[in-house]
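Missing here is one protein chain; the remaining ones are kept as they sit in the complex.
Here the chain labels run A and B in written order, and each chain numbers its own residues starting at 1.
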Amino acid sequence: MTENRYSLDGSIRIEERSEGLLAVCFDAMASPCELLLPVRHRSEAIELGTAVANEAWRVERKFSRYRKDSVVSVIHRSRGSRIVVDEETASLIDFAQHCFAISDGMFDITSGVLRAAWHFDRSDRLPPQADIDRLLPLVGFQKLQWHRPVLVLPPGMELDFGGCGKEYAVDRAYEQLAALHSEPFLVNFGGDLRANRAPPSGTWKIGIERPDTICEASMLLELEQGALATSGDSHRYVMRNGIRYGHILNPRTGWPVMGAARSITVAASSCVEAGLLSTMGLLKGGEAEHFLGEAGVQHWINR
Amino acid sequence: MRGSDMSLRLCLPLLICAAALLPGCTSLGVKPWERDVLARPDMQLDSDPLDAAIDDHLYFSKEASSGGRSFAGGGCGCN
Partner (left out) sequence: MQLKRGLPPGAALRQQLMAASCALLSSAGARAQAPDSAPFLNGLLDNLSVDSAVAYYHEDGRIQAVEPIVNVAKTFANGDALDVNFTFDSLSGSSPNGALPSHSAQTFSSPSGKPGHGYTTAPGQLPVDPNYEDNRVALSASWTMPVTRVTDVTVGAKVSGEDDFVSFTLSASLAHDFNEKNTTVSGGVYNEFDSLKPIGGTPDPGSDYALADKTGNRTKDGVGILLGVTQVMTRTWLSEFNVSVDRFHGYLNDPYKFTSILDASGATTGYQYESRPDQRLRKSGYWENRVAWDALSTALSLRYMSDDWAVHSVTAQLRVRWNLPGEQSYIEPSVRWYRQTAADFYMPWIVESTQPDSPYESSDSRLDAFHAFTYGIKYAHRIGPLGPLASSEFNVRVEYYQQKYQNPNTNLPDLQGLDLYPELKAVLVQFGWRY
């Protein structure tokens, strides 16, 4: 039986939004996605929305671990033999390698295997340490051999681009659209977004949801242009003896990072940059404020 | 008839063995992260359905037995 969480039926719909905006909406990467445009560009909306949706689906098809035909699945089936990856995948692995280095190993795209031990279903079940001990040898970016474009992934290890995949898709879709359309637009994939210019009303109004009440937006941000990314663990956690174990795992111990914020939103010039900073903020646990303050980016931390 | 005696003598013990093994099945098996080898295409029970179909058709038309792994019906007039 396939575990298929996404609706890839390819449907795109248009909705009216307040402040004279149109939204072209579709589903991708397990999130509601949209392209926002001023209503005066209605005639181009479908064409531009289709371009954005196609790019989102292309990235998802290519890097999703749930699809048998994705690059990631092909890599996982290589079982320790040399595999030559294409330019785009090579660039993403290079990027992941940089992030691994500059985060001192905390951002690690090989840590996905740890999810087999953790079930973040808001129950109080913690995994046995033995299960984590069995998985830890399979985690560690330094264990794979990467000499662009040749990758050797030891058997049992996995690559998981989920940590930067959605933000990367936003940036890719943004670039394609920016080449076609110089009027204002905003691309938003489930809260990771990027806008090229200010809309007619002056600013894009972004609601960042409050972690513990799913529906009510707590913060209203006003964005002229640039990218925003939000990382958080409000929905997936284990609660035991009053201690909350969020789903951001420390790849070195296999356990959740303690004291992580509920959600962190970061503004930067690109979505991957914003996404990496917000993820690293979570990985810093209680040090998030200090870390992001030093980084000199606009950020919002909810605890 | 001779045939049915033989079949009863052999099938019944086989069924009893299988039923006796069933409770033991709960202690066998692997954890979800140990399914890497089992996920290999050559470890799927239906790894080569066309080979099986062609062979099944050949043996159905040349022998008196069919089925076992799947339904025994022939669906063709070759026997």
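In this section, contacts are C-beta pairs under 8 Å (C-beta built on N, C-alpha and C of every residue); 3 or more make two chains touch, one makes a residue touch a chain.
None of these values were measured; they are calculated from a predicted model.
Engineer: Of the listed residues A:Ile46, A:Ile102 or A:Met258, which contacts the missing chain in the full complex?
Structural biologist: With A:Ile46, A:Ile102 or A:Met258 as choices, the missing chain is touched by A:Ile102.
Engineer: Spell out, residue by residue, where the missing chain touches subunit A.
Structural biologist: 1-2, 4, 6-10, 50-51, 53-55, 57-58, 61, 67-69, 74, 77-79, 81, 87-88, 91-92, 94-95, 98-99, 102-103, 168, 171-172, 175-176, 268-270, 272-273, 276-277, 280, 290-297
Engineer: Under the stated touch rule, tell me which residues of subunit B contact the chain that is not displayed.
Structural biologist: Within subunit B, the residues touching the omitted chain are 1-4, 6-7, 10-11, 14-15, 18, 22, 25-26, 28-32, 34-38, 40, 42-43, 45, 47, 49-51, 53-55, 57-59, 62-65, 67-79.
Here, only the chains that are shown with their structure count from here on.
Engineer: Rounded to a whole Å, what is the gap between the Cα centroids of subunit A and subunit B?
Structural biologist: Roughly 45 Å separates the two chain centres.
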